[in-house]
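Every protein chain but one is kept in place in this view of the complex.
Each chain gets a letter, A and B, in the order it is written, and its residues are counted from 1.
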Amino acid sequence: MQRDALIGEPMVRLTGVAKRYGGGVIALDTLDLDVMKGEFVALLGPSGSGKTTLLNIIAGMTPPSRGSIHIAGDDMTHLPPSKRNLGMVFQNYALLPHMSVYENVAFPLRVRKLAEKDIVKKVEAVLDLVQLGHAKKRLPRELSGGQQQRVSLARCIVYDPSLILMDEPLGALDKKLREQMQSEIKRLHKTLGTTILYVTHDQEEALSMADRIVLFHQGRIVQQASPADLYFKPRSVFAANFLGASNILSTTAVGDGIAQLKSGETIRIGSGAAVINNEPVMILVRPECLRIERYDETSHLSAANSVPGQIVSSTILGNVTNHHVLIADGHTVMAQELTRRTAHDWVPGEQVKVTWAAADTRALEPDEMDVHS
Amino acid sequence: MYARTGQQSAAFYVLPALLFTAVVFIAPLASVIGQSFWNGQFTTHSYQSVISSTLFQKVFVNTLVISFSSTFVALLFAYPMAYHMAKQTPRRRAFLMMIVLIPFWTSILVKSYALMIILGRNGIINTTIEYFGIPALPLLFNRFGVIVGTIHTLIPFMIFPILNSLLARDPDLGRAAQIMGAGKLRIFLKVTLPLSMPGVAASFLLAAVHTFGFYVTASLLGGRGDLMMANLVDLYTREILDWNMAATIAVLLFILCAVFTLLMGRTRALSTLAG
Partner (left out) sequence: MKETAASASHSTWITHCANAWAWFGYAFLVLPTLVIIPMSFNSTDELAFPPDSFSLRQYEAFFLKGDWLSSTFLSFKIAIATAVLAVVIGITAAYGLARSSFPGRGAIVLFLLSPMLVPVVVVALGLYLYFATLGFSGSALPIIVGHTLVAIPFVIITASSALRHMERNIESAAMIMGASPFQVFRKVTLPLLRSGIIASALFAFLISFDEVIIAYFVGRAGFSTLPVKMFSTIQWEISPVIAAVATLLTILSTGICILVTIIMDRK
């Protein structure tokens, strides 16, 4: 109807949604979330963080304790799942085992009472899109896991739902197939412009696929940002730890943008949370930002942070090599560099210094749960 | 995690069964209870005369004796058989399951008739022992016949719950005990047997209550002195034509079963059956 008018409006608007179970268990704390039309949003978090609960609330399978759900501008809070015009892809495919691939894909069209010739046209087109035109007469159990998941994708896109929910859709596939399916889903998203909400606990999957990542922890949204921003500008210790590898140093703020390690070295902070003098502050440095230099070498980085340390181990993981270094304050940090033949191989026990730029140093907010406890 | 919003209406699917059970079960049950107090006028006299009647007292004792002795002997078969089945490979167990299932689903009349052929005066057993010069034994139309018939019906009935509790136990428990050096017999006595006791207790009481209402076995394989309560209900209904007495005995039989049912908390076991 007023589709055009909706562009720029959120496709999904969650307002004050919360879910509590009996016995005071909070599955989801009060949260607001907007998803724009055509956006690919990943809900990322460890298991039990509330992301699947949220997906079930949006689908209408679990009623929220509070709050409202608007989809395409309409209040859906009290509508049954069948009236919400959504699509959902499950981890275990949830195909109808007694129906052929064709009938599975035709099912949503049949319950919508479309004319038979329209059904044929749409189903054929969608099956070609997921490259399963040849398998339409087969039963789900005769297909591989990847093929079954493609049928389940086809079954969603065939009726053009306003939003597709995906609940760990690739969790049951092996690594190689998973990567293949990731790019297939990306391709479908690009060609069709569908809005997708994608639940995963796999950070790489979220980073590589989503336009925006919503990070969940203990029933709350801790941060939402683009993959790059979430990686480079994590707000809290949890966000920094959950995405990518990280070195987190505990320091004390000693001035504006300056902190001090327990062992006395001062560290310049490039970005992040505001720090208060004499208060403890957690500092993030990504492993690939650390450089290891000889102890006696003069650092050529002018604004460099530099901490003395001792090599613990060096491990070649293929194209990258990880060095673990015990630094002066007693913590072990990891430095990652591209593997290459160098004039000097670091040996365990060797005295070194670890340096990095102030711009790569980020002050983190403590986790909220730490505040509570 | 499961759909509720769209499926609250699913509760209405229970209505036909509720209606049917109310009309066809509760109403007749109510008419039995009503009849037990009705003899042309309201009366409680029938209860006094039933309880003080020597025939009823004898039949009541018969019922308890036949039920408990049959259940006990049946358990002596059912437990080793269930244990034997539990140890088999799934394929062999499926075969043995058939051996147990077929008699379970065979008509009680067929089973009783077959036992008449086996136990009768000219039956297989007596023909065989007479061949060896041993005088024929009275095996049929007496207490022995009733008990054999009841055991035959109860064994499959008791095997299933015991087998379930044997299969449900942690299969690694036995192995763990074996690794620690316990012999097979010790494992059985210290691990398997205690763990399967709830299943045994449930199946024992379930079978006993089930037997209280037996009718066909006693009337075909027993003699005049082996009447059970169900036979007495029939006697008053069809031969003496005293519905008041028949209903009273039926109510007492119902109460007997109800008491034992409550006793074993079978009610809870049952509700878990249907989730």
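Please note the rule applied: a residue touches a chain if its C-beta (ideal position, glycine included) is under 8 Å from a C-beta of that chain, and two chains touch if they have at least 3 such contacts.
As the structure is a prediction and not an experimental result, all values here were calculated from the model.
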{"item": "Displayed chains contacted by the hidden chain, counting the whole assembly", "value": "A, B"}
{"item": "Absent-chain contact - pick from B:60, B:204 or B:243", "value": "B:243"}
{"item": "Hidden partner chain, touching residue among B:50, B:66 or B:100", "value": "B:100"}
{"item": "Touch criterion as defined above, residue of B:110, B:240 or B:263 at the omitted chain", "value": "B:110"}
{"item": "Touching the absent chain when the full complex is considered, from B:21, B:44 or B:57", "value": "B:21"}
{"item": "Contact set of subunit B toward the excluded chain (per top definition)", "value": "2-4, 6-18, 20-21, 24-25, 27-32, 35, 77-78, 80-81, 83-85, 94, 96, 98-103, 105-118, 120, 122-124, 127, 152, 155-156, 183-185, 209, 212-213, 215-216, 219-220, 229-230, 233-234, 237, 243, 246-247, 250-251, 253-254, 257-258, 261, 266-267, 270-271, 273-275"}
{"item": "For subunit A, the residues touching the chain missing from this view", "value": "59-61, 80-88, 90, 92, 94-98, 107-108, 111-112, 152, 155, 159, 165"}
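The rule is short, and it goes like this: only the chains that are shown with their structure count from here on.
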{"item": "Whole-Å gap separating subunit A and subunit B, where each centre is the average of the chain's CA atoms", "value": "59"}
